[in-house]
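The structure that follows is given in the form of structure tokens.
Only one protein chain is missing from this complex, and each of the others stays in its spot.
Letters A, B and C mark the chains in the order given here, with residues in each chain numbered from 1 onward.
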Amino acid sequence: MANTKRYVITAITLGIIGAASAAIIGVTNLVTREQIKQNEQNKINDGIAEIFGQNSTILNTQSIENEKYTNTVYFVKADEKNQYAFRADGSNMYGKISLLVGFNELNQFKGISVIVNEQTYASTLVNEYIDPMKKADNKDEALEDVSCGATYGAKLIRDLVNDARSVVMKINAKE
Amino acid sequence: MSQTEYLIIAIVILVILAVTFIVSFVLYQRTPKPKGCEDLKPSDEKCAGCTNDACAFYKEKDSVESIEKKEEK
Amino acid sequence: MSTFISFILAIISSMLIDNVVLSRFYGICPFLGVSRKVKSSLGMGIAVVFVIILATCICWPIYTYVLVPAGIPFMDTVAYILVIASLVQLVGLFIKKYSPALYKTLGIYLPLITTNCAVLGVVQGNTDQGLTFLNALANGVGTSLGFLVVIVVFSCIRVRLESANTPKAFKGLPIALITAAIMAIAFMGLQGLFSGIKL
Partner (left out) sequence: MKREKGQTKKNFLKGIIQENPLLVSILGTCPALATTKSLEAAIGMGILFTIVLLCSNVLISLLRKLIPDEIRTPAYIVIIATFVTMVKMFTNAFLPELYSTLGVFISLIVVNCIVLGRAEAYASKNGVFDSFIDALGMGVGYTLSLCLLAFFRELLGTGGFTFGQIFTFIPLTKLIIPGAEKFAISLFQTPAGAFIVFGIVLAVVAFIKNRKAELKAFEAKQAKLKAAEEAKAKLAAQQAQGGQQ
């Protein structure tokens, strides 16, 4: 008799602990969910400001479905021309990276900025490939010399930029 | 499959995980040590460097040493 | 064919270049504590390899197919620690019941693996970095083999360290840490191996 009583008490205490922990996590989730979304949005706004200059505003966004991921295109109004920025996600054996790739109204490659960089060698990827692209004044030529490098890092960036270019082409064609 | 159904499935899986952990934990404690290993005391050769006092064998080691001390007295 | 090459490269990269103990710092507690005798560290290494591979195979699907669609990706740590702990207990149960010989060598380390930072570190790292399943598996295999290699090599050095006449204050752990630093420098040399690979 005492045995089953002990089991009942154990089960109840574990149930209480489980319910209490679920409640704590639920409440913290409700409190922090908006803030985390806000942080994400801030990162994207900073990225767009970096590519298109400070006075750029986001007109509207459109989400694109393709076989790999669903991602958003940002229609940006910067110095009176509506330009496009596409957020491309990708990962290789070192980890995930998501870039915001900007194109001006003539579909020329305008700029790039890193939103999420979870790569193990995060700093080497940025120093070797992304910074030279940002600094180079002729953007398209900078894009070429990065994408000809055949290392894993360059290959990943080239794929992302090409993804972005194809999506923006499609949208432009439609309009 | 809307998100709430996924949520219910996720909670059920988490509860199953917790229950398997507790059941296996209790079963592991209850199963007797294999025949040849009753005397597997945490000899110093294996446990010397480890300072993880949360480990189950650590407590046995203390009890083993306390028994030896009693025998010496 | 190229996925097979990148799989092998991913294993070697997380085994030697980005070694779990010497450059990512997961699993220092068992690395410093248990590596006195070569045989005991080999036992510990094999137990960790076994648990890491099983844990990666279970935790990655749980994250992508259960937690993310349900909208609660923040519950990943709780789920992983439950998976790892129950894995350790189940493996222990299995060993206790069916193979006393294995229990004699490995039995003492199994409860230790739950508090081993390497296992949870790898599993959590896989999903935080958003790796695909193949890369996550390669990361798991490479990391555990790297852990095994480093812990066995370190225990060989440490056996000889006991007899070396180190200054009194450095005896024991401090001198082991300095040798680990030298090993870390050696492993750092391999850093640039893959960034130049032409694929």
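Keep in mind that, in the parts below, contacts are C-beta pairs under 8 Å (C-beta built on N, C-alpha and C of every residue); 3 or more make two chains touch, one makes a residue touch a chain.
Please read all numbers here as calculations on a predicted model, not as lab measurements.
Engineer: Identify the visible chains that the left-out chain touches across the whole complex.
Structural biologist: A, B, C
Engineer: Which listed residue, C:Arg24, C:Lys96 or C:Arg158, touches the chain dropped from view?
Structural biologist: Candidates C:Arg24, C:Lys96 or C:Arg158; residue touching the omitted chain: C:Arg24.
Engineer: Please identify, in ascending order, the residues of subunit B that touch the omitted chain?
Structural biologist: 18, 21-22, 25-26, 29, 51-54
Engineer: Residues on subunit C that touch the omitted chain in the whole complex?
Structural biologist: Those residues of subunit C that touch the unshown chain are 22-29, 32, 74-78, 80-82, 85, 114-117, 119-121, 124-125, 128, 167-178, 180-182, 184-185, 188.
Engineer: Residues on subunit A that touch the omitted chain in the whole complex?
Structural biologist: 6, 9-10, 13-14, 16-18, 20-21, 24-25, 28-29, 31-32, 35-36, 39
The rule is simple: only the chains that are shown with their structure count from here on.
Engineer: Provide the C-alpha centroid distance between subunit A and subunit B, rounded to the nearest whole angstrom.
Structural biologist: 42
Engineer: Just the number, please: Cα centre separation of subunit B and subunit C in whole Å.
Structural biologist: 20
Engineer: Rounded to the nearest whole Å, what is the centre-to-centre distance of subunit A and subunit C, using the mean of the C-alpha atoms as each centre?
Structural biologist: That gives a centre separation of 30 Å.
Engineer: Going by the contact rule already set, what residues in subunit C reach two or more other chains?
Structural biologist: 72, 75, 78
Engineer: For subunit A, which residues count as touching subunit C in their complex?
Structural biologist: Answer in residue numbers: 21, 25, 29, 91-96, 118-121, 124, 128, 150-153, 155.
Engineer: Which of the residues in subunit B come into contact with subunit A in the complex?
Structural biologist: Answer in residue numbers: 11, 15, 18, 22.
Engineer: Residues of subunit B touching subunit C in their complex?
Structural biologist: 1, 3, 6-7, 9-11, 13-14, 17-18, 20-21, 24-25, 27-28, 31, 33-37, 40, 42, 45-52, 54-57
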